[in-house]
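A single protein chain has been omitted; all remaining protein chains appear in their positions.
Then we have subunit A:
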Amino acid sequence: MWLTLGRRIGGLIIVMLLVATMVFFLTRLAPGDPAALMLGDQATPEDVARLRAVYGLDKPLLVQFGLWLKEVASGNLGQSIFLQRPVTQALAERAEPTFFLTLFSVSIAALIGIPAGVASAVWRGRAVDQIVSGLAMLAANVPSFWLGLILIQLFAVRLGWFPVAGYGDPGAPLADRLGHLILPASVLGLVNSALITRFTRASMLDVLNEDYVRTARSKGVSEARVVLRHAFGNALIPIITVVGLTAALLVGGAIVTETVFGLPGVGNLVVSAVLRRDYPVIQGALIVVAAVYVLINLAIDVIYTLVDPRVRT
């Protein structure tokens, strides 16, 4: 198992190197000179050249890449052009809402999707299954911005249960800030529960037909235990994958939802950086999001070994 894990981690380092390479060169492919952009229309060619020298942009591209990689490897993502502070700091400020939004959304999606999928499989073709499948279809197809606006209108404006938008004052207690996430997390949770429901249903249907489920029944085990212990334990493996991937996608930024709810998350940061050509921020954010994505995948693999003894040996 440790050997497999070591090999996986080695693979991840290679993946991250590839990501860094692509991020760097794709950014360079974009038209425009960051130094000129920074100084604006009034700058003289001499000013631009000086600034290019400051940022090392006058060096050959490969040398620049090498220097940048070295900085990234030591944790320095550079300086934001517009925010007047290091990219790492800008990202750190945005990490909290994105982290908790992802955590809550995935939890809500799993808490809805897994039981619904199990029920749907157990009572296949019956009313429960049809209702669940219909709702899942609806959830998968409803636009998240629309659902977000509806929830804001109902629960924030009309009922006043939750704040309308934003993330509250940075100095406010954590609980107060997290209260701002309930509505956006509900939106993302509902929308993402559809996929988890369908995966769970399909996985459970497969497993319920297995011989070992018949064996469990032949022992006189109650139907609830057959479903929950014998079938669900085995159905869990593909379900873990889809839950993990949902989390990984949300980390990259639920841009639409963040925008609707005015949340200062990573997605929001990336969008404004792109609009302002803030290259260091774009590069830094992409690297960090890719790293988190890769780490979540590693976590999925580790969880596999806990759930499936066949992977362990």
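To be clear about the criterion, contacts are C-beta pairs under 8 Å (C-beta built on N, C-alpha and C of every residue); 3 or more make two chains touch, one makes a residue touch a chain; residues count from 1.
In this section, contacts and distances are computed from a predicted model.
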Per UniProt, and picking from "Chemotaxis protein CheA", "RagB/SusD family nutrient uptake outer membrane protein", "ABC transporter ATP-binding protein" or "Multisubunit potassium/proton antiporter, PhaC subunit (TC 2.A.63.1.1)", the hidden chain is "ABC transporter ATP-binding protein"
With the missing chain put back, one of A:47, A:96, A:129 or A:210 would touch it. Which one?
A:210
Touch residues of subunit A, complete complex, unshown partner
210-212, 214-222, 230, 233-234, 307-310, 313
